[in-house]
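Inspection log for the structure reproduced underneath, given as structure tokens.
One protein chain is absent from this view; the other protein chains keep their places.
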Amino acid sequence: MTTDRKRRVGILGATGAVGQKFVELLADHPWFKITAVAASERSAGRAYGDAVNWIGSTPLPGGIAGMPVSASEPGLDCDFVFSGLDSSVAFEIEGNFARSGLPVISNAKNYRMQPDVPLLIPEVNPDHTRLIKSQTFSDRGYIVTNPNCSTVGLASALKPLYDSFGLTKVIVTTMQALSGAGYPGVASLDILANVVPHIGGEEDKVETEPQKLLGKLTDDGIRYADFAVSAHCNRVPVLDGHTECVSVQLAERASLDDVRQAFESFVSDIDDLGLPFAPRPFIRVLPGAADPQPRKHVSMHGGMPVWIGRLRPCNVLEFRFVVLVHNTVRGAAGGAILNAELLVEQGYL
Amino acid sequence: MTTDRKRRVGILGATGAVGQKFVELLADHPWFKITAVAASERSAGRAYGDAVNWIGSTPLPGGIAGMPVSASEPGLDCDFVFSGLDSSVAFEIEGNFARSGLPVISNAKNYRMQPDVPLLIPEVNPDHTRLIKSQTFSDRGYIVTNPNCSTVGLASALKPLYDSFGLTKVIVTTMQALSGAGYPGVASLDILANVVPHIGGEEDKVETEPQKLLGKLTDDGIRYADFAVSAHCNRVPVLDGHTECVSVQLAERASLDDVRQAFESFVSDIDDLGLPFAPRPFIRVLPGAADPQPRKHVSMHGGMPVWIGRLRPCNVLEFRFVVLVHNTVRGAAGGAILNAELLVEQGYL
Amino acid sequence: MTTDRKRRVGILGATGAVGQKFVELLADHPWFKITAVAASERSAGRAYGDAVNWIGSTPLPGGIAGMPVSASEPGLDCDFVFSGLDSSVAFEIEGNFARSGLPVISNAKNYRMQPDVPLLIPEVNPDHTRLIKSQTFSDRGYIVTNPNCSTVGLASALKPLYDSFGLTKVIVTTMQALSGAGYPGVASLDILANVVPHIGGEEDKVETEPQKLLGKLTDDGIRYADFAVSAHCNRVPVLDGHTECVSVQLAERASLDDVRQAFESFVSDIDDLGLPFAPRPFIRVLPGAADPQPRKHVSMHGGMPVWIGRLRPCNVLEFRFVVLVHNTVRGAAGGAILNAELLVEQGYL
Partner (left out) sequence: MTTDRKRRVGILGATGAVGQKFVELLADHPWFKITAVAASERSAGRAYGDAVNWIGSTPLPGGIAGMPVSASEPGLDCDFVFSGLDSSVAFEIEGNFARSGLPVISNAKNYRMQPDVPLLIPEVNPDHTRLIKSQTFSDRGYIVTNPNCSTVGLASALKPLYDSFGLTKVIVTTMQALSGAGYPGVASLDILANVVPHIGGEEDKVETEPQKLLGKLTDDGIRYADFAVSAHCNRVPVLDGHTECVSVQLAERASLDDVRQAFESFVSDIDDLGLPFAPRPFIRVLPGAADPQPRKHVSMHGGMPVWIGRLRPCNVLEFRFVVLVHNTVRGAAGGAILNAELLVEQGYL
């Protein structure tokens, strides 16, 4: 690709938790440069540094602090936008931007399951971006989405298995970090030294998005992968990193070594592209008896790999293992940035 | 029963975490009175209040603080003993006490799976105490055990289902409290704001004990129940209370209402006995969308019920739900005390 | 006193965190019976059990769950009200109730420093209730307040020292529990594994209320005690219990033993009254080298004592020690209930 100039990027929902993560992760991006930050009416017109309640543990990048916050309306000075919008407003605003002719790389859930919108993990289904051509927002505007933060870990872990052996059944129990609920999110009185065994709307996403992600692109759109997922979603007092206990039934016979081999030797279609946010390797299998652990592994390698541990036979389905994913990096802003990098590489941006 | 006098009770491992819970829970027991506390050589001879590092959040009962700590050898001044011994020493010491003629009501794992030792939850398998008669320790000494703390919650929840519909498959993911690891147990640096997806030896217990608990007592001993359990065991930063996400496959057809009805209308064989530590009801189904929660429910009703919530269909097996159990009360000391109450009622004590 | 009938009690702000604590603590009160629960417009008309997001770890008392929530306006069916109102509305609503002829026993800050309103800790300044007579709300209506939750611990600990030796300087650093911020209060992302070294408005209260509490009632009102307090207030990830590190300079010469003696032998003017919520003793000095600790001690004896530990000389001022107080019991609802008990005893209720 031509990197003679950096793409100019706008951030929708820039003062929210996901928006802040976009700002943090794009600080030194080699291809992208933030030129616009948009937020709600309340923040519009103020300097970003004043409007934001910066929750990161890295300093707010200097160049952004003084940038004026724009209203969330088309007309931003940028080549495309990342959206960290809340789902309560994302449908309309993202649609407006796409109709205005701008590509929208979104983390919101609203368009994920639309037939002509790619639900994208570059290492899993990079060809699904072809759906963009069937979108009708405008000549040049379109929407690409990344999955729910728990789905990202699960679907990424399932990818090598599905490719090698097929899949029929998946049971997953998640233990999800606080940052997945945004800010202010979960009240401390609700979660300190506690587990909340329910996250509104989450189980439905985890049970339906993987089949689209692992689906096959046909002339009639995505033909969903045919396996059942049952998800138990829990909130735990962890800051970053969703841990997932997974049991799977494969479609074809495979030994434990076969499965391990499938994880460890997995090479994705984008591994050779040199995308800046692409981890190498994508799937990392840990040997430790008690790994992966959110506090120990989640920030390694930029938070972009998907971690797997404790692979072993299951007494009920065939195999089981533990997955860990950084929910706000790989599972949100970082994943969206990698999506944009793929789109640049593929010529869509 | 005759309560004209209180049984005199000894506590083995009295200074450990489980031992302390025995001391705390027996403080005002109507049938039992602590007359001996035994611990390791290091503590023997000292006053209990000096030897113990009391970790409870209720005061150390006054009458016990001055009691001299005995060595863990037969000859204690009591009618029977509760054992909170560590499994590294329980096999020998508990055996010694049983051989010396004392009943041993144990929380340790060592004898649980012995064919002639009852693995007992009074509401689940009260008839299994008949195994005592086949024990050969001595004329009057015997051993009765309670299950692993996670098993207690799981097997109790499975009981109504197994009785009503039979069971074929169970997948459970536990999120277990710190107190389950004893004291000092888990290092704070390992678990604060973290999840550790492994607990040594735990999964094996949860996968094998329920079949004995729900097994049928025959003339040849326990015929194990025939279902498969797969357990994913995790440590989470919670103080008390194991939360368990369960998916089950029943042997017979049942509707969601049938299953709910089985839980809600469950009456155990001991419900009418008036045992002091028996909760009424034993199984408590919560209606809240995000219940049960350890911090919210675990100490209600003395920590003795088993809590169930979020009953719903499962996409892979048939039904799923969440179980909560107080691991150091119902899952350890409180469960053992209820075992002793049953044994009194049945004439074994 | 005559306990031939229970006083009928209304709760203002009944669905909030403090209001819930009133409901919980009054469940079995020998003198008081809840007959009305009032909350905001949004809740009025609904059953309390439906309107409240019950955050307690004890069950919502059955008798209250079905009670209809009233609007926060005079006319409630009760003899007096407890107020757990937020300070943003307490000034007006409490005033309205007092003007309507009802005694208001308030936990809000609004009237605390009014010259004719008692700021009351029964063990510290029971005579200050005489200020009620100078109030002009109405014939029978009046307002009595309890101090800020951190102040309660500090002023109670200072009381024996002030009485025995006088005081000139106090420096206190608080480590305050989450429940002090109400619900939802502090965001979990802000406080998990963190310290926030600031609590809005708190230092000012801790620095000014003790002088009124320890002040002398004269014909011209309270003559404030003459000592300086410097407070550093911090929020820490603790559920209940404010821990306070205190250094003091006494007005008169005293030895460490004198000070210890003053704490340990302190007898308050209400100790013989037999008030149901009055702890005996009020001040509890712990010998443990690392005590008091919130999780260990805060709920002992109903959460009503003030705990003191680590008494030792100070290198800068004269003595230092650690204070622990249950912020939502002794420091809020429980303290207010004890205030009401004193008022009954004194004939004001």
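Assorted remarks:
Each chain carries a letter (A, B and C) given by its place in the written order, and its residues are counted from 1.
Operating definition for what follows: a residue touches a chain if its C-beta (ideal position, glycine included) is under 8 Å from a C-beta of that chain, and two chains touch if they have at least 3 such contacts.
Note that the coordinates shown come from a computational prediction; the quantities given were computed from them, not determined experimentally.
Within the full complex, the chain left out of the display is in contact with A, B, C.
Only one of B:L192, B:L217, B:A251 or B:V285 touches the absent chain when the whole complex is considered: B:L192. Contact with the chain that does not appear here is found for just one residue of A:I64, A:C78 or A:L192, A:L192. In the full complex, chain B contacts the hidden chain through residues 17, 55, 178-179, 183-193, 237, 239.
Residues of chain A in contact with the chain left out of this view: 55, 57-59, 192-193, 239, 295-300. In the full complex, chain C touches the hidden chain at residues 169-171, 173, 175, 192-198, 207, 228-230, 232, 234, 236-239, 243, 245, 247, 289-296, 309-310, 314-317, 320, 322.
In the analysis below, only the chains that are shown with their structure count from here on.
Taken chain by chain, the contacts link every pair, so each chain touches all the others. Work out the mean CA point of chain B and of chain C, and you get 40 Å between them. A straight line joining the Cα centres of chain A and chain B is 42 Å long. With each centre defined as the average position of its C-alpha atoms, the distance from chain A to chain C rounds to 48 Å. Residue positions 192-193, 237, 239 of chain A are each in touch with at least two other chains.
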